[in-house]
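So that we are looking at the same thing, I have put the structure below in C-alpha cells.
In this view, the complex is presented without one of its protein chains, the others remaining in place.
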Amino acid sequence: MQMTYLPLKKEKSFYTWAGVFIVIFTGVVTGFISHFDAIEAIRIIPGVLSFIFIDFLPPAHTALPNIVNPLLDTFYMAVVSTVTAALISIVLAFLCATPTMPHPVFKIAIRAFASLLRNIPALAWTIILVPAFGIGKSVGVIALTIGSLGSLIRFFTETIEEIDTGKIEAIRSSGGSYWQVLRAGVMPQCTPGLISWTLYSLELDIRASTIIGMVGGGGVGFYIQSTIKLFKYDHAAMAIVIVAMLVLVIEYLSKKIRERIM
Amino acid sequence: MSMDMKVSLVPKKQKYFYILFFLSMVLLYAFSLFQLKLSYGSGFESVRKAFGFILRMFHFNFTDWQDILYAALESLSGAVLATIISAILAFLISFLAATNVSAKGLPIFIKGLCASIRAVPTLVWALIFVAYIGLGPFAGVLGLCFHSFAYLVKAFSQSIEEVNAGSLEAMKATGASWLQTMARGVVPTIKTSIISWTALRFEINIAQSSILGLVGAGGIGHELSLYMRMFDFEKAGFVLMVILFMSFSVEMIFNKLKINVDINKF
Partner (left out) sequence: MKPILSIKNVKKTYANQTQALKGVSFDLHEGEFVAIIGSSGSGKSTLLRCINQLISQTEGSIVFKGIEVEKLKGTRLKKVRREIGMIFQHYNLIDRLTVIQNVLHGRLGYMSDFHGIFDLYSMEDRWKAYSILERVGLADEIHKRADQLSGGQKQRVGISRALAQNPSLMLADEPIASLDPVSSNTVMDYLHGICMEDGISAIVSLHQVDYAIRYATRIIGIKKGLIVFDGKAQDLSDSVINNIYDRKSNESNYEESTHEMIQSGSLAV
C-alpha cells in the first residue's frame, strides 16, 4: 500500500493557514491601537449584563410623555428626508445610469458627487451644518437628506443599469422617443427596484434619525443621550425600547411591502 | 406598436397595490412635513452661510495632523477589530440560528434576540458602554461589536439556509455527525458569502466608527466634534477629508475585488 502524500485539492493549504495567521495578526495589532483589552472585555461581561438588566430595566413608563414628541419628530424627519432624497435621486440617477444618460459627463460627475455625499455619515453632516442652520429639526432633515441622496443615487443607478436593454432597443427601434422609451421600457422594469431601495433607505434613515439628536439634529437622540449622562438609565431605557420597536416595525413593513412588489 | 394602446403593463391587483402605496407615501410625506413645522424663513441665509463654511473647510489646516492621523488609525483599527471579533462570534452562533441545521425553536429565539440588538442603533450601544466603562475607543469598539455581531448572525444564518438540502441529506446518510456535516458540507459552500457579508459589514463599520467619537467613544469622530465646536472649519475640513479618504478607499478596494451582495435579500 502506497503511503506517499496524496493532496486533497490543487492549491496548497498554505493559503488557508496564511489567511488565518493574517487575521490573527491584524486582530492583535488593531487591538493594541484601539486600546482593546480582550481580558478586560471578557471580565466585564457579568458587569455589563447586570448594568443593563438592573439599571436599565425595567424601562420607566413615567418617561413616556417626554419621549412621544421627539420620537414623532424622529419619524417625520426620516420620512421627509427619504422621500425628498428619493425624488431628487431618481432624476439624478436617470442622468447618471448608462442606459438613460444623455451624456457620459453626467455619469462621472454625478457618481463622484454621490460618492462624496455617501461617504460622510449623516451624523457628520449634521455637525457640519449646525453652525449654519442652528440646532433643530431643520438641520436634521437636511443632513439626513444629503446622506440618503448619496446612497440612493448609487442604488437607483444600479437598478436602472440592471434592466434588460434588449427591451429598450425594441421600443427605440419601433420609433419611440426618449420619453416614450423611458415610460414604457425603463420605468416598468425598475419601479420595483426603486421602491425597494427607497424602503431600505427609509430603514437606514430611521436609524440615523434616532441618533442625530445627539449632535443637535432634533429627534429622540438628544433625550437618550442626556438621560444617560444624567444617570437616569431607566428613562433612557424607555426611549431605547421605543426606538427599537419603531425600527423593527419599519423593518417589518418594509420587508412585507418589498415582498409584494418583487 | 401604438403607444396609446390600453394594455396594462402590470396585473390589476399589483397596479392597485402600487397606487395605494404611492398615495399613502404622498400623504405620509405631506403629513410629516406639516408636523415638523420647519422654519423656512431663514432658509436662504443659512444655505449661504453653509456654503461659506464648507468653502472654508476646503482650506485645510493640517497643523495637528499627527493627532488627527492617529485618531483616524484608532477608528480604523476599531472598525477592523470589531469586524473580526463579531464575524468570528457570529460565524459560530449562526449555525444555531439557521433553521435548516439547528434544533427546533432555537433559530427563532436567536434571530429575535439579534433583531432586537440590531434595532438599537450602534451609537446608543456605544453610549451604554461609555456609561459603564468610561470614555474612549474601547467602549466604541464594544458597542460596534455588539451591533455587528447581531447583523452578521442574520446574514450568515441566511447563507446557511440557502445551502442545498440534498447535499446535507447525503452527508447525513453516510453517517457523518452534525459537526462534520457543518464543517465539511456547509462551510465550504458558504465560504464566499461569508466573506462578502463580512466585507459589507466592514464598510458599514468604518463609517460607524468614524462617528462613534462624536459621543465620546474616541477615534476621529472626537477630533471632528472638537474642531466643529470651536468653529474651526479649516481643521475640521482636514478631518473630514481624512474620514472621506478612509471610507472612499475601502469602497474602491472592495469594488476592485468585486465582492457582491444582494441587499434586497436581506
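All chains are identified by letter, namely A and B, in their written order; residue positions are counted from 1 within each chain.
Methods note: a residue touches a chain if its C-beta (ideal position, glycine included) is under 8 Å from a C-beta of that chain, and two chains touch if they have at least 3 such contacts.
Just so it is clear, the model here is predicted, and its values are computed rather than measured.
I'd like the shown chains that the missing chain touches, ordered by label.
By the stated touch criterion, the chain not on view contacts A, B.
Return the single residue from B:T63, B:T99, B:S177 or B:S249 that touches the missing chain.
B:S177
Of B:G78, B:G185 or B:G237, which one is in contact with the hidden chain?
Final answer for the missing-chain contact: B:G185.
So which bits of subunit A touch the chain we can't see?
Output for subunit A: 1-10.
Pick out the residues on subunit B that sit against the missing chain.
164, 166-167, 169-177, 179-180, 183-185, 188-189, 191
To be clear about the criterion, only the chains that are shown with their structure count from here on.
How many angstrom between the C-alpha centroids of subunit B and subunit A?
Centres of subunit A and subunit B (C-alpha means) sit 6 Å apart.
Touching subunit B in the complex: which residues of subunit A?
Result: residues 23, 26-27, 29-31, 33-37, 40-41, 44, 47-48, 51-52, 56, 72-73, 75-77, 79-80, 83, 115-116, 119-121, 123-124, 127-134, 137-138, 141, 155, 174, 176, 180, 184, 188, 191, 193, 195-197, 200, 207-208, 210-211, 214-215, 221, 224-225, 228, 233, 240, 243-245, 247-248, 251, 257-258, 260-262 of subunit A touch subunit B.
Write out the stretch or stretches of subunit B touching subunit A in their complex.
Residue list for subunit B touching subunit A: 1, 3, 9-10, 14, 17-18, 21, 25, 28-29, 31-33, 35-39, 46-47, 49-50, 52-54, 57, 73-74, 76-78, 80-81, 84-85, 115-116, 118-121, 123-124, 127-129, 131-133, 136-138, 141-142, 207-208, 210-211, 214-215, 218-219, 221, 224-225, 228, 231, 233, 236, 240, 243-244, 247-248, 251, 263-264.
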